[in-house]
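Only one protein chain is missing; all other protein chains are in place.
Right, chain A next:
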Amino acid sequence: MNRWQRSVVEIQTRKRQVNECERAQVALSKVTACFQQMSTSLGSNVDGSFLREEMEETRTVAHKICSGLHRRLLSLLMEIDQGQEDKEQVERLWVIFLSSLENFQQDLKKVKVLQEIFPLTQRKDRQALVITGLAGGTSEVAARAAMVQTPWLSVEVTVSPDLKTHIEEIDVLLEEMLQRVNVPLWSVEPTQEAWVEGSSTPGVGQEEDESLEEMMEVEVVSQNKTSGCCHHHNCKVGCLLCLLS
């Protein structure tokens, strides 16, 4: 249908839907990032049933956003015509959604394996948790994830699955997505530039980051001039496994 023939209302609805999807994508990124932060503490000394519950909640939120976003994007892509101006935008959203789903699924797989290795069913299992030097919990991260709201106005009832089913569901979803929609993935142009710098946060934020780097650099005990691993003058290999005696 020619775009001139389309009514203003239709164009506006479509624009609103696309914006909704973008916001949903941002929300999904937020939730998956928080999920990843929390999963790095799995198996360490701060692990506990509390952490696992928080992770479950985050995962549910992610699942809700995923399924909603999937449905909406699919319908948007089905309606797409040639020469529509937001075709590129929708395709870009599609590719971003695919990549974030894949990334999230990988995290889920890792979490599943870790939960199997470090079950917390018995008291003595707590001894197996690796002491990694973390002190605090991840409650702030969980709070950040909980603050994320799904941007659509209607409340949909979705049944949130358990971990294993979730992983399989994403597999099915990905297969289906690849087959139903014919979007060439490599034709999408990114809008972000290559070397992204930190946004202009206030001075406190920057200082904090720099002192962080310094804290990580515990002072080197011995300064040796040779860049090689051993003291042989011909050794240019930077590690212990060279053959020069």
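In the analysis below, a residue touches a chain if its C-beta (ideal position, glycine included) is under 8 Å from a C-beta of that chain, and two chains touch if they have at least 3 such contacts; residues count from 1.
Here is the rule we go by: contacts and distances are computed from a predicted model.
Enquirer: From the list "Regulator of G-protein signaling 9a", "Rab-like protein 3", "Protein phosphatase" or "Protein-serine/threonine kinase", give the UniProt name belonging to the chain omitted from this structure.
Expert: "Regulator of G-protein signaling 9a"
Enquirer: Among A:E10, A:E140, A:D162 or A:E176, single out the residue that touches the unshown chain.
Expert: A:E140
Enquirer: Need a quick check: the contact residues on chain A for the chain that isn't drawn.
Expert: 25-26, 29-30, 32-34, 36-37, 39-44, 92, 95-96, 98-100, 102-103, 106, 109-110, 113-114, 117-118, 127-128, 130-136, 138, 140-141, 143-144, 174, 178, 185-192, 194-199, 208-210, 212-213, 215-216, 218-222, 229, 236-241
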